[in-house]
Structure formats: C-alpha cells, structure tokens
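Inspection log for the structure reproduced underneath, given as structure tokens.
A single protein chain has been omitted from the complex, and every remaining protein chain is retained in its original position.
Letters A, B and C mark the chains as written, and numbering starts fresh at 1 in each.
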C-alpha cells in the first residue's frame, strides 16, 4: 500500500532507488508565487553532500537538482513541483556479491520478506540516498517558512558517545561534525578516528530548533504538531528515538518543575519544547533525534543468505562512518515540511 | 483542518469533549466477521478506569461503551463501527473559575490562540478523557491482532524517577502502578506519597512489547512501522518522547555492538526493537514512551488570563497524580491500531 | 477498506444502519466561530422528511438531529462535530422475510457477496436512511456557503418521464414534487398516480444550481470541482448519471456553439455550467442528476435466495414511490459539502 507520500496540504511523494536512473520527489499543494529556482534547491542539497568530514562517504555523486514542473519564470505556479536527481555515480558491480545475502542492521531481510523481491543494488529503496528527495522537498518547504520569518537550525548534540556541553552557534559550521562545542568536537574526533581504525561505525543525537513559529499550529488530536514531527523524523532511516522539549528528562520531574509558567511576556521556561496539547505555543520548537550507528561496517558479522544458510559478511566499499552529519539536514528538511504543512493547514480555519 | 482521524485501512475518527454529551469513535475499514460485543470493548475500557491506584482520579465515571453500528448478531459487518461513551459524571460548575485563565502545562492557551474559542469545561477536547475513544477503537484492533495470534503487553518501566530493574510479568497486575518489579514499586510508592503530600504530580516511562508480529509489516518510506508507532504514541496527551528498541542508547554504541546478527534461527539480539528499515523483522516490537507529570497540581503557579493579565493558579478538584498507569492501556490501544492497520495494508500486496 | 468519509478539509464520516440504534455523522475540519444550533440542522433535516407528497413513504420517523460535540454556546469550536439521529420508528419484524432473499435493484446481493454478512433489516447500511447523516453535514456546510454569500437551490427537472418546460422559482415549493413548472407538475402527478395504482415506481432528474460561487475553486487535475461534484452525487443511492452545464447535449454541438464567449462583464452563455478546466469561473454551477425509480415495488419479480434458489418477490410495507423529491435535498447537501470543502482548500494557497 502507498507509503511514499508525506504531508496533507504541502504533500510530497518520493520515488527512486539507490542505483536506478534517478531519484526524486513530487510536491503537490505548494502555494503559487513563491520564489523557486534550481539554485535555491541546490543550496540545501549541497548541505547533504559527502564533504570534508571523516564521517562521510567517498562516493562523489554530484547531486544536481533538476526542477521539471510547477515553476514558471522563477515562481511556483501552484501545480506539482517535480524535482529529480540523476544517479550518475552508481556502480552496480559493487553490489553483486550481496545479491543473495542480508546485511545485518539493514532492510535487506525485511524488504525480501515483505515483497519477495528487492532491488539489492546499494540497498535499493532503503538506501540513505532516498533522503535526497526529502531534502529537495525541504528546500521548497523552507521557502514557505522564510515567507513567515521562521528559522530552523540543526546541530550535533552528541556524537560517538560524546556530548556537546557548550552551545556556540558559530562553532557549528567550524567543524565537520556540526557540533556547537569545539572542545566536545575534539573528543568526538578522537572517537571517530578510533572507530574508523576498528572498521566500525558510530551514532549520535541531532537537535533541531525552530524559531519564530506562530502559536496555533497543530491539529487535535492525532495530527498534533509533535506527533507529526515524531513521525517525520522517525521515518528517516537510522532514527531510533525522538524527544520534544525536555523529553525523557520530563519523566523524572514533578509537575511543579516541568510546567512552564506563563507571564504576560511569555513562558518562563521551555520544557514543553514549544508545543502544548499538540499545538505550537509560540516558543522555540525543540526536537532531539536518536541516530543509530550506520550498520555497514568492515568488521565481520554473522548473517544468513536468502536460503537461510549461515554466512559471514563484512561491508566493503565506500560508506559513511555515521549518518551524522549528513542526516542533520534531512532532519531539518523533514521538520520544515511538517511546519510548512501546518502553516497551510492553519489557513483553512482562519 | 481535519486531524481527528488515524490509520489508513483500519481508520478511526474520534469526537467529543470532556463535558459534552458524550465522547466516542467511528472505526471505518474493519473487516467483517470478527467477533465483537460491548463486553469485549468494555473489558479494555475497564483497564482505563480510575482504580485503586493512589495515582488515579476520584472521578467516578462509569465509562460504559455503547456500540451503535457496524455489528450484527455479534459479528462485525464491514460497515463503520460507532462506539460512544456518555459523560455522566461531568460537573460543569467545577470549571467556571478557569473559564478565562490558562492552566500552565495544559492546552488552554494554545487552543485559545488556535481557534479563538474553546470549550473550557474540563479541558474540552484536550482532556485526557478523549482517550476513551482510542481505547474503544483499540479493543476492536485487538480482535484483529488476536486473529493473527499477536500479543501486546504494557507496563511501567519507570515512575516518579524510579526505574524497574527486575522484569516479572506476573508482578504487573499485582501493584497499582503496573510495574513488573515489586521492589521498585515500593520505592515508586514512596515517591508518589511524597508528591501527593506536596500537592505535586509525577511522570514516568511506559514500555509496550508486541509479540508474534509477522515480518513484513510497515511501508517504505514515510509510513514505516516505527514512524507510525511514533506518531501514534506522541499523539497521546502528556507524551514527550518515544524510542524503538534500544532507542537513545543506540546512539552511544558502535555499529558492531548495535547490529543484531542473524542466524538461521533468528536474530541474536533485538537492539532494533523488531523493526528494520521501517519493516517488522519478526522479533518483538519494543516501544518506550516518555510521559510527563500531569500539569494539574495544587501548588500555585504563575499564569495569565485571556487578557494577558498576570495571575496565579492552583488546580483544585479531582485529578490523577500522573497519566500513568491509566495511560498504559491507551499506549497499547494506539499501538494495536497501528499494527492492525499495517496487517490490513500488507494484504493489499499479497 | 474505509469508504465512509468524504471531503478533504471539510471532511465527513457517516455511520449507522437503517435499523440500528442511530445513524449519524462526524464532521472534522469545520472552521470555528460559525453559528450552529440543532435548530439550524433540523431545518434542513425537515426538508428530507417524508411529507405530503404522494411519492413519499408513510414511515413517520421524527428525524431529530442531536449535536453531541464541536459546538459551544451556539458556535462551532473547530473540533469534530458529531450529529446523530435516533432510529425510533424501526420495526425489525417487517424485514424478517427478506433475511435470506435478495431484492432486485437493491444492494442485498452485492453486500452479501462483498462481506459474507449483512444487516438485512431495512437494507442496513445501503438504506436511503443513510442519507440523513449527509443532510445533517450539509446543513453545516451551508453555514460556510452562507458566510460567503453563496446560494444553492434544487428542483425536479423531470419526473416519471415528464419534463419541466417552464422555470418558475416560486412554483418549486407549491407542489410536492418540487417542480418549477405547475403545468408539468399536473402531468407528473397523473403518471405518479398511475404508477402507484400499478404498484410500480418512478424516477426523474434533479437539477441543482449554485449561485455566487467565487471563481478559482477546484483543484487540478483529479480533484476538479466537477469531478468532486460527480463523485458526490453519484455516491447517493439511486443516482445513475450526472451532467455539468449542458452535459450530454454538448456532445452534439460544435466548438463554436459550445464555447462560452467572454466579455468584460462575464460570459455570454453558460454551457460550461460554471466550471472550466475543473475550476469555477464565477458563473452559476449547474448540475443535473439522473435518479432511477425506487427498486422496491409491489409487482412481483424474479430473484434468488442466499442459496441461489429461484424465488419471486414483491416488496410489501411502506415505501416511497420515488427517491424524488426526498433525494433533492440530499443532492443539495452533497454539493454544498463539495463547495465548502473547496472554499477551505482554496484558502491554503491564498
């Protein structure tokens, strides 16, 4: 059954496999008269590309975004915006040896059980490459956020077991892990180097903050803003947990500590993470996302083949050591899509 | 815009406010020929009722489930099943003093900002009472799970800051907090007594385990099984976080530790919580849910009224000290609805 | 699979069988602050009731609309509006003899084949009684239309094979068939009397006109305004055809005759029926609906029972001789729901 669409008004549908001709997205429901060019999309796409980071893959795809429809003379027209990215760098020969074997931690086994067939090349549809379409769509969503003066930032809160303690906004772009704490970064870097040497991988926690969100976004009772955000980020491969505001920490507090008191100038604290009863309260929206270590590792592990024979496997080839930091912009994109969708939803009752 | 429906094939739509005539749910898409009676629904409803627990409200509603349609001679017919519960015990006079004032931690302020009007009586639509419809629908979903031999259990993993260390299935029903560790329960009880004395409230963590789920459930890429579960539980009031499998713990592990190796007899561990690439892998599905302390407390807190004047408020009247343990069955209900929905979704491709 | 919801923003979900406890509707997505009372709903409900017309049933249900939720102090609140109508007059004993036999022209045989079970009492879910929920929802939609100054009228264009030639708006309410031509009415009446004597039934054509619809409503390409209207009316039992503007007549014209020329003051004709490329053009929306004769007749006809044995059946009991004129207000209600939905949809891009 269909599961490749997301959003209700600002609605995206993605397509494509890692090693097919191309991957992409169709955005339906975007309002007309927004500025949109391939350059605007490309700017966000470039933040997802493998870069100088030790954590990132050597795969050198030029993820060039092509706008096919829905834009006329630099403006959106209200009709579907299709954006695709060619899969130029795909080498099918790299993957022939995993044709009949299931990589631990990957979707190989579950896709096979679900469908009885799968495009095994590079993980097919379950590849992280699928997120390119999400980022392209996110760039369009961000044009809506921008028009409402909403800002979104993301950074690495924890990486390879090391927490960021300081928060210096300017530091985020100064290190390849997008960590707002240069001291923590140095410790993270040591851990990453150690993991690389061991042929292993690492995970971490991404935090996204959305500023200037008007109060009133979110729909009772199932399409709460936090419920939609939770689904949005949990739908990204490698994500295993999500928190809003102080999240799991709230469970240890008493109500008197956890409640955000209210003054004529606003809330005195933001444990709620900007959302009360599923509706934005005007404060910053705060989301934390648990990212597991990438399952592809050089270390040999036990698995089975398609006939359930015991096998050993170690993943060769080019691979990121962690979904972080490339996943960070994907989290931003997905949350931007949720916010854009709810901005448009709110218009229906005003 | 509509936000009161959940599910794609097994689709529920809830209605009702805390102090309106009644609350309830319509279930569309339930297959015919399943056993269904008011007694079956009532059995689950009774697990949500305020009970012997110190943590629960004195409000003595008899939450009697009435099946209005979609059932004929004890069997579902395939047509919409409407179930409602009367609001017999509602006392509107209890709430007149909060008509123009926003309770901290509640949706009063956000509903007012969103709609410009709200049924302030008992929290209206944002009341925890809304979950009665979810539980009624959950009881129907569980008939589908039962027909597939799937089992679901929930318990309190952490309460008032105290973690359960042991896991004894039989202990769950032996204490009012539904904790699987009687030693931990005693410590929890002390903390709850202390919080009650202080006029305060507490939170905790609920864990849900689903057993015997067939592999293959879940849809790439946005309607992943874990993404739908995350939305399902995050849409319950008071929930601030959700984890699948080892969740946030996974972020500290290396890939070699976090990957579940595979043998001809199954996985050697279950860090994934039964879901790989958004699709069930046949292992137990494990979900942990962060529940904040109930915001209604006797301790006075700062807030504003509808004209933004600074006020003080303390919540009088009958209130639970925590959403736990009543929320536990709501979590089970919502996850059952997700599983039932994906069971039916999977039929479309087989 | 779910099929009991209609609309995208103004979204209704109906429930109930002819002889169950009650039937009704939940409306999700209605904006807040609209006037709504049970009297407003009742006014439209009363137009559906069996009346002085020879064509209508003797069944004397008092279709009293009860608003359960979503309204507070006479205003909508933005939360789901549930409205139900009790089935007071249902007599199950009337229907025991058709338990295992399929009435020609009815859904008995197809429901049985689809579900393997059916509530045979009074047609169950396939009864015309199901439309009561549609009319209740239509009354709410009409409050949105009213707020935009949009008017909707319906009348009987053709009945029992007799066409209305004149159009006198005032005549519509002067005859029980809601015909705008008193001369035609007299001929219709003769035919109806003849059909009643023969124990037979008749059909006809309903026309609905919507005035003051702003231009711009309707979504490319599948959710065209006329496509949604076609679905809306074709989903009413007994409807077998629908036309927009000059409809089938257009197929005989040349382009030069059928095109509506445009002047600075508007279109010079309205062959398009107010819709161009699926989007309203500001002119009157004109819809014609083909209504088949009611299948329940006293004349004996061939059929089979549940075991496929050849049988004869004639329908005893109280029955309308035609869906017209009671179906007319149902057509109005459904088209109002479509227009209301598209008014709210249009807000998302403006």
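Rule of thumb we're sticking to: a residue touches a chain if its C-beta (ideal position, glycine included) is under 8 Å from a C-beta of that chain, and two chains touch if they have at least 3 such contacts.
Everything numeric here is computed off the predicted structure, so don't read it as measured data.
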Contact with the hidden chain (one of C:27, C:179 or C:242): C:242
Of A:47, A:106, A:125 or A:157, the residue in touch with the unshown chain: A:125
Hidden partner chain, touching residue among C:205, C:285 or C:340: C:205
Touching the absent chain when the full complex is considered, from C:98, C:164 or C:294: C:294
Chain A residues touching the omitted chain (full complex): 1-5, 8-9, 11, 13-17, 20-24, 26, 28-29, 32-33, 66, 68-70, 72, 75, 77-82, 84, 114-119, 124-125, 344
Footprint left on chain C by the chain that the document does not show: 1-6, 8-9, 14, 102, 104-107, 109-111, 113-115, 125-126, 130, 158, 161, 195, 198, 200-205, 215-224, 226-232, 234-235, 237, 240-248, 250-264, 268, 272-273, 275-282, 290-297, 299, 301-304, 308-310, 345-346, 348-349
Residue ranges of chain B at the interface with the undisplayed chain: 9, 29, 31-32, 78-79, 220, 344-345, 347-350
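We take it that only the chains that are shown with their structure count from here on.
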Distance from the mean Cα position of chain B to that of chain A, given in whole angstrom: 26
Length of the line joining the C-alpha centres of chain A and chain C, rounded to whole Å: 46
Geometric centre distance via CA averages, chain C-chain B, whole Å: 39
Contacts with two or more other chains, residues of chain A listed in rising order: 9, 220, 345, 348-349
